[in-house]
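The excerpt is restricted to a subset of chains, each kept in its original location.
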Amino acid sequence: MAQTEPDTEELLELSSDTRSILERHDLRPLWEVEDDMGTTRQDPEADIWKWEDIQSAIDGIERDVPIADLPPGFQRRVAVPINAPNAISNSIYVGIQTVSPGETAPSHRHSANALRFTIDGSEDMKTVVAGEEFPMENNDLITTPQWEWHDHVNDSDETAAWLDVLDLPFVLDSLNARQVFENHELERQPVTKTQGYWDSQYGRGRPADEKSDGSIPGPFEGNREATPPYRFGWDEMLESLRQRAENDDPDRHDGYSLAYVNPATGKEPLFPTMSFRAQLLNEGPTDAHFHNATEVYFVIEGEGATHVGDEALEWGQWDVFVVPPNETHHHEPDDEAVLLGMTDRPVFEAFNLYAEAEPSS
Amino acid sequence: MAQTEPDTEELLELSSDTRSILERHDLRPLWEVEDDMGTTRQDPEADIWKWEDIQSAIDGIERDVPIADLPPGFQRRVAVPINAPNAISNSIYVGIQTVSPGETAPSHRHSANALRFTIDGSEDMKTVVAGEEFPMENNDLITTPQWEWHDHVNDSDETAAWLDVLDLPFVLDSLNARQVFENHELERQPVTKTQGYWDSQYGRGRPADEKSDGSIPGPFEGNREATPPYRFGWDEMLESLRQRAENDDPDRHDGYSLAYVNPATGKEPLFPTMSFRAQLLNEGPTDAHFHNATEVYFVIEGEGATHVGDEALEWGQWDVFVVPPNETHHHEPDDEAVLLGMTDRPVFEAFNLYAEAEPSS
Amino acid sequence: MAQTEPDTEELLELSSDTRSILERHDLRPLWEVEDDMGTTRQDPEADIWKWEDIQSAIDGIERDVPIADLPPGFQRRVAVPINAPNAISNSIYVGIQTVSPGETAPSHRHSANALRFTIDGSEDMKTVVAGEEFPMENNDLITTPQWEWHDHVNDSDETAAWLDVLDLPFVLDSLNARQVFENHELERQPVTKTQGYWDSQYGRGRPADEKSDGSIPGPFEGNREATPPYRFGWDEMLESLRQRAENDDPDRHDGYSLAYVNPATGKEPLFPTMSFRAQLLNEGPTDAHFHNATEVYFVIEGEGATHVGDEALEWGQWDVFVVPPNETHHHEPDDEAVLLGMTDRPVFEAFNLYAEAEPSS
């Protein structure tokens, strides 16, 4: 409660007797509690991670700890940008992962939602989810939703790279929930569906008269429609961005901006905890605004700067940067640029607490 | 990710060169991050606050800092049970407040949701919300929802006591949101509605053809139907409990249990962040279960014990106790007892993360 | 398709050969079909049924066919206003029923939704629905929803009278659906609930954590939340009307108007097919409007006139009148009046076909 209080400190002095009663019973007077609320955690700072730095960190890790020396099931190279206790933000985790030819990230499932956004992939680099092999071509986004088995298999002859994005900091550090985690008995789960199956379940035609029972996978309950396993091919996203650019006006703050929808509902957010946008910036600087949601960005292509308060985050392809809550910001592409925007806005909307405004000039 | 990992500590040693690259760029390898996640905050312990101790703490505060000596607008006596950084839990705040005859808790509004549960009240102890005076008779529950003006006026000749319950710890310490707060220009907001008005808007007949615009008060956005100002009279709640006890079977874990509904929807939860139940225990001990939501209880009447793990919290009228997340618990009333149950379960349900189970015997 | 077509009748003459092909195969050219569409049924006319006429008709029926002479299970006196093939309108059926002391209207259930609005009742005149006895006091409205057992028992020593309102004309004559109907094996269903039980299930507190399975009673499927058995006591409706009149502005077309809500949702309509309003007219004539929904009115108290096109329907207590679709109308009470308004508007809203406007002056 950030209201201005009268200077009442002397007035509020308590006797040692009262103080002792309070302490013995784990009680505090309200005026002491008020001042401390909202101070247990810090918002992250505006910051950027350049791709070349990320790359050299991953190279260093690989040099020091060759994957081949590691026990099976533990062969991963992931560099994690840190700007909050354990992640790039208090809600969204981003890691940059590489998998070498022939490697497999072994199959498991967990309560946290995850997705992969392919930085450098190919048709033979596959994420297997819920029985289907999803090819990871460049800029494809693949969901590995709550409690679905998933493994990553590099059957190509090139090292693959992608973004891992999870809601772990929110789930574990903010909600204080447990992460429920389970390893598959096999390193690679059986492939039981033909390629394209999950897409066909959520296309323009859908299984008729099969009312979803609304069930949520795993030992969980809730009131959000579960996100299915799904691959968002980049071709279609880019075509939709181009259609918007040819026919519509851009959003003043986010350019031509497409939300990845939950295929089950056709509506954002993709996950109950995180929303994702493909943003095309091509008409000069956007207008400044601020909001209490955090934004994490990945640069799909192009160069430019994002101004956060007085700071300019200068970005190029594959850089990662973060816009903290409540800081005024706008984007300024050099020419045309495409960003992947990630935000915890759904968390605030779930409680009628999202707020957004433009700075008064 | 609490999975059991191979003992790979030596394997994972990094060179000082790589370590320096990582540190310079705020990067960490995944294996280090994994172990720290979920450790930034502690779950509260099972604990109980006996009414006589709360009472003596409030008396001590009043003795040391007479309200009459305080500046206007600062005249409140609130004892706050502490079991987490600033409240009884990581999500729900409970305070016990008394207001003496003639006093007013001055009018203001804020982004957090609040309610009052009357411990010791009367027809002339009034909470004024959104233009209507709500009498605070014993066991009445009165909402002061997000962004509605509210003030408390004791026009009776007895000191009144009630529970303040807010979602402040969740909003401020977990979500890291700002509390938006505003004082009314008047100490007492104008009374513009007749008594019973807000109830009449959410009764069996409702304003016809007036489609709600679904707007959320204040500078907020979200996707939950806003909770209106409302008084839940105890007589009706108790009558419904009695009807259930005469006609239905009790819930195995919570006895005859009625959720306070959001009057706008007729469904729980009362607030997007918190749910409240009136629970009648009269058929011996309940069955044990555990869940990842926290429960805070206030004893409306009766005596008994709640067993949490190996611990027995023995309670009587007006005591307050807390059942932490993931701890097995059951209730055992001496005879008939009535509890007010408060839980952050809606927070978990908003993300499909609620989990509940019975211990395997 | 009511568009103006060119006068092309000669042009559209078909050869006998073509005509014969068409007829042999049950085919028609579009231009012939177009003109006939929308002509198979007539809208009802504006009309009024005075209470004294209804009363004398019922008396005549009773005189000619004494109930006592009829076989068990067939003892009812109902006068049905006719303005469409089999009812007062193409969608809503209204009948005026009387039951003498000691009589029972035997228990049964059916697919159509029904309600009773008590004209002349008492505490001992009871409608039994789903195991509970609902007293029928004056102006009480009691639902007997789809597929719920219901019987009417007059344990008082006065003849009781009420309105029966059903969606039968819509279900049977418009939808061409079958009425599924079943007699109970007993004349009076067993009373298995205490009085007040169904109300307690849909009050301010509701059974906690018991997610409704959303099931619809009987062999039916659909996507609307089923209406529960329920008694809308008149005292509470009238109090809400008074609250509105003291605090709010009236609706320009309907005065102070309260919709009876489906208790399960807290929202109108009461049934998927029909909506009901208690309307208080006390501020002079209402403004004129027209809409494609039909309105049937019952005069709860007061006198006045409703102007439909050029016609004035002059009404007093207990009269029944109908406002046909698409006719301009307004109400003009002599002094204060209270109406029960009934409308098939939900049928149009279910298909995005409701339209309403004011006449251009």
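As written, the chain order gives the labels A, B and C, with residue 1 at the start of each chain.
Throughout what follows, a contact is a pair of C-beta atoms (placed from the backbone, for glycine too) under 8 Å apart; a residue touches a chain by one contact, two chains touch by 3 or more.
Please read these numbers as outputs of a predicted model, since none were measured by experiment.
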Total subunits of the complete complex, with 3 given? 4
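The working rule: only the chains that are shown with their structure count from here on.
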Could you tell me which chain's Cα centre is nearest to the average position of every protein Cα atom shown? B
Copies chain C and chain B - interface residue numbers shared by over half, same or different: same
Can you tell me the C-alpha superposition angle of chain A onto chain B, nearest 5°? 180
Suppose each chain is reduced to the average of its Cα coordinates; what separation in Å results between chain A and chain C? 52
Once you find the CA centre of chain A and the CA centre of chain B, what distance in Å lies between them? 30
Averaging over Cα atoms per chain, report the distance between chain B and chain C in Å. 43
Shared-contact residues (touching 2 or more other chains) in chain C: none
Of all residues in chain C, which touch chain B in the complex? 192-194, 196-197, 199-210, 230, 232-233, 236-237, 239-241, 243-244, 246-248, 251, 254, 257-261, 263-268, 275, 277-278
Where on chain B does chain A make contact in their complex? 1-3, 5-6, 8, 11-15, 17-18, 21-22, 24-30, 33, 36-38, 40-41, 43, 47, 49-50, 53-54, 56-57, 60-61, 63-65, 69-71, 73-74, 76, 78-83, 85-87, 90, 93, 95, 97, 108, 110-111, 146, 167-169, 171-181, 183, 216, 219-224, 226, 272-273, 292, 325-326, 347-357
